[in-house]
Each structure stands twice: as C-alpha cells, then as structure tokens.
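One chain of protein is taken out of this complex; the other chains stay put.
== chain A ==
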Amino acid sequence: MSQITDAYRGLKLGERWDHAPKPVRWFVMLLVVAFAFYLPYLNILPFAYIRTDLTSSGSDWASVLFLIVVYMIVAVGLNVVIGLAGLLDLGYVGFYALGAYSIALFGSTNSPVVEAMQSKFGLSEEWAVPFVVCIPIAITMSLIAGVFLGAPTLRLRGDYLAIVTLGFGEIIRITARNLDGVTNGAAGITQVPVPPGPESDGRAFFNTIDAERWYWLALAILILIIFLARRLENSRVGRAWLAIREDEDAASVMGVAGFKFKLWAFAIGATLGGLAGLLFGSKQQYVEPNAFMVQLSFLFVAMVVIGGSGNIYGALTGAFLLTYLPERFRDLVDWRPFAFGVALVLVMILRPQGLVPSRRRAREFDDRREEAKEAAADV
C-alpha cells in the first residue's frame, strides 16, 4: 500500500487518475454521477450553502443546475471546436439559437410555421410537430448550418474565422428578430413543446415547477455526450485534430485531410450547440431573439478558455464556474460585470492555459511564453 502511495506522490492529479486501477476509476465516476443526480435535494449543512435559493431573492436551485448543465453541453461542444481543432468560433450562440428556434418553429402551436402547415394540410389547431420529431430536426438544422458556415470559412485562418463566425451569430439573431412572418419577430414564440412523459395532477411530467426533472434529463444527455467526446479524443480523429493544431502543413503531408476534419469539428460543435439550445428553449417554453445576444457567445468562449481549452473537464469547470457563481452571488448583482472582468483578467495573467488545462495545451502555452521572452530579449 505504501508503495502505491509512494508511486503516486509527486504525480499530478490527472496523471494519478490515469494510473489508478480501472475499478477505482469506475467507482469514483459512479460516485460523482450519483452525487450529481442527488444535487437538487442537497440539504445537509454545510454543503447546502452551495445552493442558490438560500435567500428570498435567490434563484431556483434546480433551475440553476439545469442551466449549468446546458452550458456544460455548450462548453463540451465548443471545446471540440476551440480546444481540439483549434478554431476560434465567436458565433457559437448562433447554433444555440438555431436549436432553440428549431423546436419552437416546428413544435409550437404558436409558431407561424406550424400555423401555415395546419392550414395547408387541413390539420387541427392543436397539431404541431411532435417533440421527438423536433429533436432530429433541430440537430439536422444546426448540423447543416455548421457545414454551411464551415465549408467556405474554414479555409480562412485565425482572426478571419473569428470575425466571420461572430457575424454568423449576429445574423441568426437579427434574422430571427426581423422575420416576423416566420418567427414572430421580437415577440418570440410561446408554447414551445416539452419532452413527452407521464402526466400527473394535470401537469406534464416536464413542467415549469419541477425543474429537477429537467436537470436530470440534461445531465443524462451531458454524460452521454462526454462519453462520446472522449471517444473522439482517443481516436484517429482526435489525433488528426491535434496534428492540425500543431503543424497543419506537416499534417497534410502526412495524409491528414485538414479541411475535412476541421469541418467535422465544426459540425460536431454545431450539433451540440443546437442540442443545448433545444433543451434551453424547451424548458423555457418560450423563445425570443433577445435570449441570444452576442455576449452569450463571449461567455461560451470564456467558459472554455478559463476552464482550460482542450480538456473536457476544464471546459466543464469553466461552464460551472461562469454559470454558478453569478447565480450564487446574485445579491451582488451590480458587481457582476466588474467581478467577471477582473476574474477573466486574473486568469489570463496567472494561468493563461486555463484552470484545468489539458497537459499538452499547458505546454504549448509555456512554449509560446518562452518564445515571447526570447523575442523580447533579442530586441
């Protein structure tokens, strides 16, 4: 036993994790997941202090948890784009909006699209596209949007890509606001459908009151997504992304189809963004253009960057902190933008690779620092 602990001492946390026996890892993961599912009911002091609804002005704890998980899905998706493929996407909110609008446009009886379908095919006023059909629609729409945006722009490098994607996010929002006949414009769409489930007391299973159900649903989806994302990382796809990030020209001479893999990263990111948007819109049961301002894109990027891009757990941490902290300290609402700014600057100065960086990424940052120092010394 002491031999084992000796061997572990001096290893970084991540390495310790890698060296732990498989049953131990499974057990720890199971505990973490169980705890995550239990979180809405957390009421034992002192742990209960992490709840956000301790004061009367606080926000509903389960709803906050739900939002955290939705943003975690966003962060995992954006991490594929920024962290793994190395593409700076500043318009991620566009995909998030597309997901939310897809389910609203096709699933809500309030949507002009559904109304048009009703009159065209002589359907009843109650009819709308069922929720389960809306999911593939939303996923397909965001996927297609990802490919359409990516195909012409991924040949651009660095800053240009950032600017084009930034524009994309705004275009989606402005289109949603101005196309009155399709999206109800600024008024938004109400009666966005919720997932099917057994009704009780005349209320749907997924309703506005029992937010923990939404949280559990989102959490289950998140776990599935993390599982799939890890598969990607440890495969020829993950290696291709890494190779592209490190030396795109050398990678292409070694047979890595750079454009193809970048487009895949973009499409995967878009899909996850759309899925998160779908969950968000469905829980709100209301979708409006103002929910998808450009600031949200920056928040998403900040999650990945502060957490540590290239590392799923970093992105999850970033999403958690940037969603949870503002909700927990809602009383200090006037200080929020200030605190956010200070936190960002501090992280960038003290730990530019992010709070929980990928090991490779951390070294890439160190290298660049060294280079900058050498360059400065040369002058």
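For the reader, a short list of remarks on this structure follows.
To be clear about the criterion, a contact is a pair of C-beta atoms (placed from the backbone, for glycine too) under 8 Å apart; a residue touches a chain by one contact, two chains touch by 3 or more; residues count from 1.
Rule of thumb we're sticking to: contacts and distances are computed from a predicted model.
Per UniProt, the protein behind the absent chain is "ABC transporter ATP-binding protein"; the candidates were "Sarcosine oxidase subunit gamma", "1,2-phenylacetyl-CoA epoxidase subunit B", "ABC transporter ATP-binding protein" or "Acyl-CoA dehydrogenase". Here the missing chain is touched by one residue of A:A250, A:M348 or A:A372, and it is A:A250. Residue A:E364 is the one among A:D53, A:E115, A:E170 or A:E364 that touches the chain not shown.
Listed residues A:L242, A:L299, A:L316 or A:V356: the one in touch with the omitted chain is A:L242. For chain A, the residues touching the chain absent from view are 228, 231-232, 235-237, 239-240, 242-243, 246-247, 249-258, 264, 268, 360, 363-364.
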